[in-house]
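This report concerns only the one structure given below.
Removed: one protein chain of the complex. Kept in place: all other protein chains.
Let's turn to subunit A:
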Amino acid sequence: MSDILVSEQSAVGPTGRPSGRLLEVDDLRVEFRTRDGVAKVINGVTYHVDAGETLAVLGESGSGKSVTAQTIMGILDTPPGFVTGGQVRFHGKDMLKMSFEERRRIRGEGIAMIFQDALSALNPVFTVGFQIAEQFRVRRGMSRSDAKKRAIEMLDQVKIPNAKGRFNNYPHQFSGGMRQRAMIAMSLALDPEVLIADEPTTALDVTVQAQIMDLLAELQRERHMGMILITHDLGVVADVADRIAVMYAGRIVEEADVYDLYAKPAHPYTLGLLDSIPRLDEKGQQLRTIKGLPPNLMNIPPGCPFNPRCPMAQPVCREKVPPLLQIGAGRASACHFAEELVNRD
């Protein structure tokens, strides 16, 4: 896949778009200032996504995976959230330094996002069709009837049956799976280069989840989009991701190609996660668990944030924060003992 060390590519992809580094998050830091204190939610996150590839950002609740996405989109609630450092570059330009108008132009056309809970992400008092068509009218200056035609095409593309008849339905008249399809249609309306999908199938049943993931994969292939898939589900990730970034306590603790990560995890947290999921194809007796709880973000332990829960922790782990270092082609780990972990059998 893509090596972090490889320099910028300038080849042109099948759709005529440059297939180089599209979106880069560089040493991003975000904190939430609340009455009870300052929570350091993101502590130096670096990742990138190229055209046509899927980066999965994996982490448990509170790991900072959604806040990173909100910062990229510029929809972070300020206050309480404040960006305290780092850059978010889109085509090489730092979006955090752009004016409101410049960022607004990127939203939807450059980067679009779909959310976990489609029912609360859609406006209940407007029809689904209106909400999609609105973008064509406001952003593309289309007439009402042209916008409607385009919106119906979009609904058709996301395989909503009887798209024409469904145009005038309100969100509550759609089922959970259809609402998620409508939201996908809405986010893809302006043909974005990057799609951020924040837990797109968490609220759905497995059979519907499979439909939605198929649809996303198909649309991504057709449009050669870069996709950031934010999830906690190790099963979904294994199915669709090219690369994976594992987050813990506001840091990336491991980044690797999907095959490498599942075969030989290079961070004890990743290893713990993989061991603690029950498998459909095997009935184990006792699940191995990660002991303890994720850290309080107002009081992150010194050294490696994972050290209190880590079975491999040594004195050095309590003193020095392990940096995210390259440990091979296209993979990096933030563990003092990453080499040993990968080289054991």
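Operating definition for what follows: a residue touches a chain if its C-beta (ideal position, glycine included) is under 8 Å from a C-beta of that chain, and two chains touch if they have at least 3 such contacts; residues count from 1.
Simple rule for what comes next: contacts and distances are computed from a predicted model.
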The complex's invisible chain, by UniProt name, from "Ferredoxin", "Phosphate transport system permease protein PstA", "HEAT repeat domain-containing protein" or "Dipeptide ABC transporter ATP-binding protein": "Dipeptide ABC transporter ATP-binding protein"
Absent-chain contact - pick from A:79, A:124, A:141 or A:278: A:278
Hidden-chain contact residue, picked from the options A:145, A:286 or A:299: A:286
Missing-partner contacts on subunit A, residue numbers: 60-61, 175-178, 205-211, 213-214, 232-239, 241, 258-259, 262-263, 272-274, 276-281, 283-284, 286-291, 293-294
